[in-house]
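A single protein chain has been removed from this complex, and every other one stays in its place.
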Amino acid sequence: MSAAAIELEGMCKSFGRVEIIRNVSLSITKGERHAIIGPNGAGKSTMFNLITGKYHPTSGTVRLHGEVVDQLKPYEINRRGLSRSFQITNIFAKMTVFENIRCGLLWSMNYKYSFWHLVDRQPGLTARAHEILEQINMADKHATLAGVLTYAEQRALEIGITIAGGADIIMLDEPTAGMSASETEYIVELIRKVTENKTLVVVEHDMGVVFDLADRISVLVYGEIIASDTPQNVRANPAVQEAYLGTVLEGAD
Amino acid sequence: MRKLAGLLLGAIIAISSTAMAWAADTVKIAFIDPLSGPFAATGEQGLAHYRFAVDELVNKNGGVLGGKKLEIVPFDNKISAKESLIQLKVAIDQGIRFIAQGNSSGVANALTEAIKKHNKRNPDKRVLFMNYSAVDPALTNAKCNFWHFRFDANADIKMDALTDIIAKKDDIKKIYLIGQDYSFGKAVAAAAVKYIGAKRPDIEIVGNELHPIGKVKDFTPYARKIMASGADAIITGNWGSDMVGLGKSVLASGFKKPIYTYYAASTGITKTFGADGKGPLKLVQEGMINPPASERAAAYMKAFKAKHPNKDMGQPRIANVVEMLAKAIDKVGNATDMVAVAKALEGMEHEGIFGSKIVMRAKDHQAIQDVHILAHTDEDITFDLDNSGFGLKVESTVKMAAADSATTCKMKRP
Amino acid sequence: MSLVLVNLLDGLVTGLLLFMLCSGLTLIFSMMGVLNFAHASFFMLGAYFAYQISTYVGFWPGLLIAPVVVGVAGALVERYGLRRVHKHGHVPELIFTFGLALLIEEVVQFFWGKSQMAFEEPEILKFAAFSIAGNAFPAYKVFMIFVAVGIFLALLYILTKTRVGMIIQAALSYPETVQNLGHNVPLVFMGVFGVGTALAGLAGVMAGPVLGTFPGMAVVLGSIVFVTIVVGGLGSLWGALAASLLIGWLQTFAASYNVTMKDVLTSVGLSEPADLATSALRDLWTLTLPQIGPILPYLLMVLVLAFRPQGLFGKRET
Partner (left out) sequence: MSLAGETNASAQAGANSVNWLRLLPWGLAVVLLAILPFVFGSGAGLTVLNQMAITIIFALAYNMLLGQGGMLSFGHAVYMGLGGFFCVHLMNRVEFDGLWLPLPLLPLFGGLFGLLFAVIVGSFSTRRAGTVFAMISLGVGELIAACSIIIVAFFGGEEGVSADRTMGPALLGIDFSSQKEVYYLSACWLLISAAAMYLYSRTPVGRMANAVRDNEERAEFLGYSQRKVRFMSFCASGFFAGIAGALFAINFEILTEENLNLATSGSVLLITFLGGVGFFVGPIIGAIVFTLLQTVLSLFTEIWQLYLGILFVMTVMFFPFGLTGLIAIHFRPYQLGKLGTLIIPYALIAGPALGFALGSACVMEILFHARHAALGDETMTLLGVSFNSHSPAPLLLAVAVAGLSVWALRKLLPAFKDAWDEANHAGDAS
């Protein structure tokens, strides 16, 4: 079909009798930086989990580069070029920074379930991991245990793991949650740098970040998309302002 | 760390072997049986009797070989075949040439195999196996070997004796067989079917079943089946908690007829059955405890009880093992030529302290002796068990049970 | 027919006894997420304590005091042992309770030795309450049924009618709510563990005279208790009851009917090999239902876990 990177069609999800996502349709084109915003409990994370295969939709379809993926497992979706980060820091705390990145690389560098390669003896693998460490500015921390990093460093590492596999669609779930202003600025720059020429989907609360980063914004309220447009148009959209922006933007710090 | 552990091991083995070296003027018998774990009570009791027997029967009378004392060296096998083999190696390392073991036919099977191989591979360090309690018939049949001697009546012989008695009881028309699902339990059942079929073809075997060993929590369903079958008697080879569980459930269901058992006594079992078991509960065993066979036997048991008030003489045959071994060693004149000692034991006739003659049959190394049917009771009991007031009283006796029974043993002699 | 009735009653006794154990275990698991491997060991402690007390003052005071002592011991284990391990996660907790089970068995042997204890039902209950077709049904078992049903009703009342019960119930369905109990969480945990182990202790007092009081009694019952709560569904009281009765009856009926594999195989058209004694399949042909009865629960558990990990009645995955 189309060249859309992600395409959702009539997607619904309910848990028991509670409908969380109601008939969402959305198309994200290749190379686009797309942000999803909405008030707490609007279903942003659920939507994320539906696209990445953690949950399967009750009805509707999810397409990735035109291929229907909504019944696939997370790892199968990942192998099709989609990678995600998590709202709560989700790294391998008992491994070093270097090993965290290397784990992110293994599949894409075709090692798969190999038990005949020694990871320490793969020059290409080591070099690539160091390259990514350079990209996220953590080369000097490569031997540190991930669990003892600062919060901001862990978030940066999380992004590093996410992009390591070279996926062309990157989905980030609240990458700046809980950060100070300067840390946020740093992370946003980092995201901009490492997702160049890639499709980016980001869920974010910080409106500054959203309007700074996104080409297009979808607004999710009570499981429905009420607007999906450029930042300017979304800002101007009265329905959005009423449902969401008016209150939160003012309250946002 | 590895080095440290190694050093430690070396030190300990060195210490234990030097500790043994100074006692070279004794003839040592390795006692390999459970001294920890669930069956330790039986093992402890056996050990106590062995130690008492060597002192009382041999060492007090001048020992063997003109003054050497017999010494029992205990090894804990945790009732595991693997541990037994390790302890066997340790015992052989310490220069011990006589191995005594009894609890569990599984362990006995492992030991007899291992000793056979050891004697073949190390002709200069041969050892003899004194099996005083493991009654799997295979040990003196298909798996027999020259180095193994059994002093207890095996499961077949006991059943032969038991069915001699049952054959005379005309009120028994239906018999229920129940046992643990393993070699011994199966051997008991097979022997019962064979002998009852031959001696009293009119008796109906209304049940013949095996239950998993040590896994049944509640025997009530089995008891119900037995009640429903209308059995006039039960025969079981169960031991340990399986014996207690089965007996209690059957009695609680209202069974009043005889329950013929192999092992329903001592180590807490007699006390647990108490008054409930009086009447139905019977045992088939060698060794006459009540009434005592002789003044000498009474004095022997009294002395044991004085020394070990909380233990029983549950396995009387241990006295025979000690006396017969001492006799064989004295006859040969040394305790190192195992072939000669074994040949001396072969065919030996011995007047046992408990009132029976014992013949060590040469063709299969199975001891032939009197086997008794004992009743669990508190009347006329001189020596009770578990200090419960209850004990075993001889009800009937089969002289030299199964003396001419067949064996499949094809003994290879060196 | 009368045998079926007798078996139903016997299975009921076994099932209810199992339930007394499982109710405590499932309560502990629901609240604390700990699968207490040592639960059956507390059951054993109950029997031994009651035996010891009964040698001084008789059975009845033992029935009351022993569970309390076991409960206190359980609470102390939680306070000084489990709580310390808790921060390392669930696997170390499981390993801790596993080690505790080994230790308790050794401690019991240290004090009481390795033989069976002569722990008996009280004289007053030593008669046959009634008998069905010649099968006596001991009064003590009737008493056991009443106690077990009483415990169940009491638990049901506490869980549905009291404030504490509401909290526990909420925790059963939504473990996160435990976090909302406020500053009392450690106390609640200690209490739940104490009550759970006390229930196990009570079951031990009741079972001691019937099943025998010996150091192996925990091992014999230990893993079957897990099987029951896993099959019933972790965290479900009704599931625990249903699974307990199911397993009680399963074992009773399996032991009662001599269905043989030979009958099954011949009925599907296979014929017995002539050389049965040497055939590789000889064990299959001679298999009987009572032989495999005790392993049926494990088979059931493996099947349940492989196909329905949340158990028969459970809402959440194990």
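Letters A, B and C mark the chains in the order given here, with residues in each chain numbered from 1 onward.
Definition applied: contacts are C-beta pairs under 8 Å (C-beta built on N, C-alpha and C of every residue); 3 or more make two chains touch, one makes a residue touch a chain.
All values derive from a computational prediction rather than experimental measurement.
Trainee: Name every displayed chain that the left-out chain is in contact with.
Mentor: Per the touch rule above, the missing chain touches A, B, C.
Trainee: Determine which one of A:92, A:186 or A:211 touches the chain that has been left out.
Mentor: A:92
Trainee: Of the residues C:27, C:100 or C:118, which one touches the chain left out of the display?
Mentor: C:100
Trainee: Which of A:50, A:161, A:227 or A:240 sits in contact with the chain that's absent?
Mentor: Considering all chains, including the one not shown, the answer is A:161.
Trainee: Of B:60, B:82, B:331 or B:410, which residue touches the hidden chain?
Mentor: The missing chain is touched by B:82.
Trainee: Where does subunit A touch the missing chain, residue by residue?
Mentor: Residues of subunit A in touch with the missing chain: 52, 54, 73-75, 78-79, 83-84, 86, 90-96, 98-99, 102-104, 106-108, 111-123, 126, 142-143, 161, 165.
Trainee: Provide the residue numbers of subunit B that touch the chain removed from this figure.
Mentor: 1-3, 5-6, 8-10, 12-13, 16-17, 35-37, 48, 76, 78, 80-82, 85-86, 89-90, 92-93, 104-106, 109-110, 113-114, 117, 121, 136, 181-184, 186, 212-213, 215, 306-311
Trainee: If the hidden chain were put back, which residues of subunit C would touch it?
Mentor: Here the touching residues of subunit C are 35, 81, 84-85, 88, 90-92, 94-96, 98-100, 102-103, 105-107, 109-111, 113, 219, 223, 226-227, 230, 234, 279-283, 287, 291-292, 294-295, 298-299, 301-302, 305-306, 309, 317-318.
What we mean here is this: only the chains that are shown with their structure count from here on.
Trainee: Is the way these chains touch best called a line, a ring, a star, complete, or other?
Mentor: Per interface graph, the chains form some other shape.
Trainee: Name the two chains that are joined by the greatest number of C-beta pairs in contact.
Mentor: If you count contacting C-beta pairs, the leading pair is B-C.
Trainee: Work out per-chain C-alpha centres and flag the one nearest the whole-protein C-alpha centre.
Mentor: When every chain is reduced to its C-alpha mean, the one closest to the whole-protein mean is C.
Trainee: Using the average of all C-alpha atoms in each chain as its centre, how far is it in Å between subunit A and subunit B?
Mentor: Whole-Å distance between the two chain centres: 74.
Trainee: With chain centres defined as C-alpha means, what is the inter-centre distance between subunit B and subunit C in Å?
Mentor: The mean C-alpha positions of subunit B and subunit C differ by 35 Å.
Trainee: At what distance in angstrom does the C-alpha mean of subunit C lie from that of subunit A?
Mentor: Going by mean C-alpha positions, subunit A sits 48 Å from subunit C.
Trainee: So in the complex, which bits of subunit B are touching subunit C?
Mentor: 37-41, 181, 207, 209-212, 214-218, 220-222, 224-225, 227-228, 241, 244-245, 248, 252-254, 267-269, 271-272, 274, 386, 388
Trainee: Flag every residue of subunit C that touches subunit B in the complex, lowest number first.
Mentor: Interface residues on the subunit C side: 3, 6-7, 10, 13-14, 109, 113-118, 120, 128, 131, 133-136, 138, 210-212, 214-217, 220-221, 224, 251-253, 255-256, 258, 288, 290-291, 293-295.
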